[in-house]
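For this depiction, one protein chain was excluded, whereas all remaining protein chains were kept in their positions.
Per-chain numbering from 1; labels A and B assigned in written order.
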Amino acid sequence: MSLLSVDNLSVAFGRVRVVDGVSFSVDRGRTLGIVGESGSGKSVSTLAIMGLLRGASVTGSVTFDGEELVGAPAERLRSLRGARLSMIFQDPLSSLHPFYTVGEQIAEAYRLHKKASRKVAHERAVEMLGEVGIPAPRRRAREHPHRFSGGMRQRVMIAMALACEPDLLIADEPTTALDVTVQAQILELIQRLQSEYGLGIIMITHDLGVVARIADDVLVMYGGRAAERAASARVFDDPRHPYTQGLLASVPGLGRGTEGPGGGRLRAIPGNPPLPSAFPPGCRFHPRCSVALDICATEQPALLGTVRQVACHREGEL
Amino acid sequence: MKSVPAALDAPTVPGSTPLLEVRDLAMRFPGGVKAVDGVGFEVAQGETLGLVGESGCGKSTTGRMIVRLLEPTSGTVHLNGQDITHLSRRELLPLRASMQMIFQDPLSSLNPRHTVSQIVAGPRRVLDRDQVIELLERVGLAPEHADRFPHEFSGGQAQRVGIARALANGPELIVCDEAVSALDVSIRAQIINLLSDLQEERGLAYLFIAHDLSIVRHVCTRVAVMYLGRIVEIGPVASLYADPAHPYTRALLSAVPVADPRIEAVRERIVLRGDPPSPAAPPPGCSFHPRCALAQRRCEVEAPQLREVRGRKVACHYAEISG
């Protein structure tokens, strides 16, 4: 049984359904990469799992370690958050409270969930800071976030998320705001901690390179729906959904759709990603799809397949 | 965008003047921050030079000094052979047309109270309405977009407006400061294609500031790698990417994730220790030495100068043995 399995998850704000019937699962020690353009529903889906969406109506099923989370009492979700389900975010500076020391912010969750004393929790914070590679952790634990660089702040966020040894870590674009050199450090850290703690990880990103580096499985989202879902190697080797193909062709430098180094035109997808208030009918990708059929404009393609799932009317033909 | 055959570090045909020539450019901000410290390069007509490096290394500052949004502390900028470093505002006016800049955040760089047609035509109305519409269509917008305001546009469309504005005066050089960084993957590809078509049509030269090294490889003829206010390596894209000579360049390139899990699985990665130091207190000697795996005693005391190594210029004492 998977650590987390999400089945037919939908999220609506008022009448606007921004996530529509998404399913995926994550196992212990494995990483699921969720890719998609901004507004495709990546953050909303995972915030819904965490029970962190206020004012949204969430339907479908989220089973975490055998327990149904959709419709679970708020108090139950709260006791899981930070203890067994953790999350880190894109902008590590604004995600840390400016007025409290990083040590205090890490210790806070540990104190709460492990019923630890202030002193024990502080020791745990120092230990975690060392664990994520912050030099002189004892001294740095007493400093405030603004004294840390961007990469260090993300390390602090990771220390905070992992202090209670959770089973699942959701990382929402954790390296988007960082330099590539620092991104490499953070990804390496996440991978090391994953093998140490046996974490299941959901890595949200729009950088296909990051997915290729750390994901075992990939979910490609478009317009609030799953476009394609398969093992990472399959998706990159042989993308089946026209959107996935377009996405890969849009990334220069890897010989796919470009003449590699040496330039030429990129095979860009025309048009813009749709807004949830104006999702097109049928296949939401059809206005931008170069191989669309008439049926695509009217009928929603189902996500079909076993080892690989693709939501496209032309799956199998192309 | 590779219309000009790449020479070594100097793009120019011997004897001709480069479009842009920057020598020993330095910027010291109040408080002693040496944001840029002796940067020099040339950009030929119709060429694209990439400028890469970690956040805070002085890329934007360099770009802003070139288009004279910032007054350099020292050094010179020549445009078509003319020294423009110390021209007054008025003397600069006719040259403004030949140099333009586009920015990362397209929305915040457009005046929210002006319509697109006002923005593109510019304060001195160099274009009439038909010309504005023609330009908008060229950058992939519709004529009816002319009367809309910037906030009505998506990020990609706003960047198209920014490009149209930059094109209005018929520039020869455009400084693109992270012009595609904020855009979604599919939109980013559209804008890159647009930039490269325009280059071919109009013989534009770009100074392409970016932190995404795979885009730089796709777009640029030559690339300059900056670290803490200095250029540490500059040369043709193909050879620099295939065989980086500076240890920092190698680390930077190896850090870029490649969209192919098979390559990623076997790839050797150099993960740099620590963060880039602050330009307010750069380390002595080679400023990269605290993070460099090859550093020797000499590196701590003697700053390496740019010199010719394997067909490009490198600032490292041990460039020959690295790589």
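Observations on the model:
Quick note on the criterion: a residue touches a chain if its C-beta (ideal position, glycine included) is under 8 Å from a C-beta of that chain, and two chains touch if they have at least 3 such contacts.
Just so it is clear, contacts and distances are computed from a predicted model.
Per UniProt, the protein behind the absent chain is "ABC transporter permease"; the candidates were "NADP-reducing hydrogenase subunit HndA", "2-oxoacid:acceptor oxidoreductase subunit alpha", "succinate dehydrogenase" or "ABC transporter permease".
Taking every chain of the complex into account, the chain not shown here touches A. Touching the chain that is not shown, out of A:Asn8, A:Ser57 or A:Ser79: A:Ser79 (per the contact rule at the top). Looking at A:Glu108, A:Glu165 or A:Glu188, the residue that reaches the missing chain in the full complex is A:Glu108. Considering the full assembly, A:His144 is the residue among A:His144, A:Arg267 or A:Arg308 that touches the omitted chain.
In the full complex, chain A contacts the hidden chain through residues 50, 52, 78-83, 86-87, 89, 91, 94-99, 108-109, 112-113, 144, 146, 157, 160-161.
Throughout what follows, only the chains that are shown with their structure count from here on.
One simple way to say how far apart two chains are is to compare their mean CA positions; for chain A and chain B this gives 31 Å. Listed in rising order, the residues of chain A touching chain B in the complex are 37-38, 149-152, 179-185, 187-188, 206-213, 215, 232-233, 236-237, 246-254, 256, 258, 261-263, 265-270, 272-273.
Chain B makes touch with chain A in their complex at residues 1-2, 54-55, 154, 156-157, 184-190, 192-193, 196-197, 211, 213-215, 217-219, 237-238, 241, 251-252, 254-264, 269, 271-272, 275-276.
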